[in-house]
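This report concerns only the one structure given below.
With one protein chain removed, the remaining protein chains of the complex are shown where they sit.
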Amino acid sequence: MKILNARAINTVLMIAGYLFIWGPIVVLGIFSFNSNAYGVKWESLTVKWYVDFFHSPAIITAVLRSLFIASVTTVCATVIGTLAGYGLYKYKFSGRRALRMSVLLPITVPYVIMAGALLVYFTRIVHIPLGYPAIIIAHISFSAPLAVFVTLGRMQRINWSLEEASVDLGADTLTTWRKITIPLLLPAIFASAVLIFPWSFNDFTVTYFVAGVGTTTLPLYLYSMLEYSLKPVLINVISLIFIIVPIICILLVYLVRGKRKHTA
Amino acid sequence: MAASRIKTKIKANLNLFLTVGPVSLWILLFVFAPVAVIVFISFLASTPFGDILPRFSIENYRFLLFGESEYARAVLRSILYAFVTNMACLLIGFPMAYWISKYGGRFKAFFLFLVIVPSWSCYIIRIYALKQLVGYPGIVNDFLLGIGLISSPINILYTPAAVILGLIYIWLPFMVLPIYASLEGINPALLEASLDLGANPRWRFLTITLPLVKGGIFGGTILTFIPALGDWLVPLLIGGNRVWMAGNLIEHFLVVRGKIAMASSMAVILTAAVVLLIYMFIKLGGEESMERIV
Partner (left out) sequence: MLGLRDNKRRKAICLVSVLIFLLVSVFMGNSALAAAAGKTYEQYVASIPDGCEPVPRDCFEKAVAGKTFAMYDWAAWWPEELYTDFEKEFGIKIVRDNYPNLDEALAKFRLNPKTPYDFWLTNPKSVWYMKNWNILEQLNHDWIPNVNRYMAKDVQNASWDPGYKYTVLTSLGYDAYVLNTKFIDRNDPRIPSWKFIFHGWDVYKDKLIMRNEMNRVIGNTLKYLGYSLNSTDPKELEEAEKVLIDLKPHIMAFNSWPKRAIMAGEVWAVQGVVHDYLSLGKLAGPTNPFLPSYPPNGCLISPMLAVIPTGGNNPAACYLFLNYLYRPHNFATLINGIAYGHGHTGITDLTDEEVTKWMTPPEEGYREKCEVLLPPAFTGEGEKLRAKIWEKLKK
């Protein structure tokens, strides 16, 4: 009986949590079909905002740019971060603790100042062209730590005897990595990517300062038109699209993976 | 013999270099260096127009810490809000992570994904969504008025409560993830063994599960407390800009007033405060919790 009660309470709390997280988004999505461009009074059903959205090249270009930057960042940061997490866990070297601490550094410094400093740094000290190179480099600096942490966490729960066995059996480093290590780390890699991609996609402050000409990303555009534009309902449209698309992608991934049982 | 020993040593060093090298290089070049720039600038004097003079001065720090500036108050306020946010995220996020881990079954990953997906839409959009929900006129207010629970609309928008609500809303998923990962890492054999030894579920939770999740809680705290501390968009958009957090002040000084050196000093102070808090936290949680962050 006690167990059942605890489970019931837990379930209620869980549902409440999901409602909290999803409530505003669902409301936003519903109102993206509202013909009233402002406010919360429902007028009538329409899809004209979606038509508008696909007809505004500025928004679509901004979205594509954000996707591009986020993709490159995710790939690079995941690779760098996973490697580093692996090394931090496995190898004992002087400065290990220092490295672990300093990986936290990008997250602790306030974004605004970091962004300004990066701008000064990129233009006067290191001469990296503003725009895509600068944005991507900055994003990687901020998101690699995430991958490091996720990987570190995962490393502790892996049965490393598999790797040792592979080495004992004579496989070289590359093969061991390809066949054993990477598959073992796959959940961590996946989790890192899932965390890093939205971070990079949504970033505003840093991107704003180190952007070049013609590199307005979606958050930049949104912030610029949010309260100022005559059609804030386009925001509803964007939010719905960005909820539906990832869900579809994930469902696709599930399909592609087939009925293979998921071992966490 | 010696040759093969050297060979393994070189190989070990190479491995180290290849794995840890890139990140270290990156952090050195693109994090430490800009931070050094910030610290350097924070110790420079400035003209009345905010431009920097190449002269060493601790005037900025003196003004911020001991002068009549509002910064100390804003930092303390930010710490308070971040702390409340953190606790609330813990209270809401832990049951969610626990449920998914314990009862999620085959769809665990999917449930987890459902927690993350909203944070895939833009930060600004999510705050906007929250505004539409709790503002007046707003959905919640309309609903409560409609069913007669309240007689006049509750207006929490543009108040500190709204700011905290916004912060919780934005950073909640980052608490759920680490706790879930930590829960998943608990060896089920331990839990079974404790049951076999006669412990009841509550006792088992308190003595076995909770201590083992410490690392996850710590990780979640880091991922929610620190960003909440430096956040300036939430107070701007949902707090009506009536109440300033540390991030707003830094942005105000850097962007609006153009006082680069002063803004740098503020950032250094804030970062130092954060580092200090993390350090105290680690001491509290023990070194191993640092290892098991996620």
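For reference, chains read A and B in written order, and residue numbers begin at 1 within each chain.
Convention: a residue touches a chain if its C-beta (ideal position, glycine included) is under 8 Å from a C-beta of that chain, and two chains touch if they have at least 3 such contacts.
As the structure is a computational prediction, the values presented were derived from the model and not from experiment.
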Contacting the left-out chain in the complete assembly, out of B:Lys9, B:Arg62, B:Arg202 or B:Arg257: B:Arg257
Contact with the hidden chain (one of A:Ala8, A:Val47, A:Ile60 or A:Val167): A:Ile60
Option touching the unshown chain, where A:Leu45, A:Leu169 or A:Val213 are the choices: A:Val213
From A:Trp49, A:Tyr223 or A:Phe242, residue that would touch the chain that is not displayed: A:Tyr223
Missing-partner contacts on subunit A, residue numbers: 37-40, 57-58, 60-61, 64-65, 67-68, 71, 116, 119-120, 123, 130, 208-209, 211-216, 220-221, 223-225, 227-230, 232, 252-253, 256-258, 260
Interface with the undisplayed chain - residues on subunit B: 48-49, 69-70, 73, 135-137, 157-158, 240-244, 254-258, 260
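Convention: only the chains that are shown with their structure count from here on.
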Touching residues (chain side subunit B, partner subunit A) in the complex: 12, 15-16, 18-20, 22-24, 26-27, 29-35, 37-38, 41, 92-93, 95-96, 98-100, 102-103, 106, 108-110, 113-126, 128-130, 132-133, 137-139, 142, 169, 172-173, 177-178, 181-182, 184-185, 200-202, 215, 219, 222, 226-227, 230, 232-233, 246-247, 250-251, 254-255, 260, 263-264, 266-267, 270-271, 274-275, 278, 290-294
Subunit B-touching residues of subunit A, taken from the complex the two chains share: 2-3, 6-7, 10-11, 13-14, 16-18, 20-25, 27-28, 31, 39-41, 80-81, 83-84, 86-88, 90-91, 93, 99-100, 102-114, 116-118, 120-121, 125-126, 137-138, 140-141, 144, 148-150, 152-154, 156-157, 173, 191, 194-195, 197-198, 201-202, 204, 218-219, 222-223, 226, 232, 235, 238-239, 242-243, 246-247, 250, 254, 261-262, 264
